[in-house]
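As you look at this complex, bear in mind that one protein chain is not there, while each of the others sits in place.
== chain A ==
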Amino acid sequence: MTRSATELAITAEDRRVAWLATAAVGLSLVDAAIPSPLPGVKPGLANIVTLVVLLRYGWATAVWVSVLRVLAGSLLLGYFLAPGFFLSLTGTTLSLLTLGLARHLPARWFGPVSLSILAAFAHIGGQLLLARAWLIPHDGVFLLTPVFAGAALVFGTINGLIAAKLLADTPATDSPR
């Protein structure tokens, strides 16, 4: 076999990110398969992966996994570069920024559930603002805010609990952070 001219060195970190992103994409597909009463109200199961990654491998890895998940998920579901893609990207960006700040909260008091709820609110907030600014330039969009905020609270709590359980059940195998 001829050696390729450009050899990409694949580190263990790359493999880890790829595996985690795959898990997140899988959960995105499950998410998309769950019927929703209102566009935008989704469980956001892939965020469980983001939370676990954040708390176990750090923020940078969480960013990688999330961005790859949004890209690959949108390609698989066929909404790459469609409005839904930008909504997803905005929500993810804002929730990652929020998580970046919130992970500095004292861990003794604030666990995955807090992070999850904060991220869920940031996610829906970003999406609403983008929708208002770009897709539906009318304040009527905000009429749905209480519904979205309620969904963010409920699903944020559930996802946070699942992430907390996963973290508690699986001891860290690799060195954290």
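Quick notes
As a working rule, a residue touches a chain if its C-beta (ideal position, glycine included) is under 8 Å from a C-beta of that chain, and two chains touch if they have at least 3 such contacts; residues count from 1.
Here is the rule we go by: contacts and distances are computed from a predicted model.
Missing from the rendering is one chain, named in UniProt as "NusG-like protein" (options: "ABC transporter ATP-binding protein", "Xanthine dehydrogenase family protein subunit M", "NusG-like protein" or "Formate-dependent nitrite reductase membrane component NrfD"). The residue touching the chain not shown here, chosen from A:Leu75, A:Leu101 or A:Ala168, is A:Ala168. Interface note: of A:Gly44, A:Gly73, A:Gly91 or A:Gly156, the residue touching the hidden chain in the full complex is A:Gly156. By the touch rule set out above, chain A reaches the unshown chain at residues 105-106, 108-114, 117-118, 121, 142-143, 145-146, 149-150, 152-153, 156-157, 160-161, 164-165, 168.
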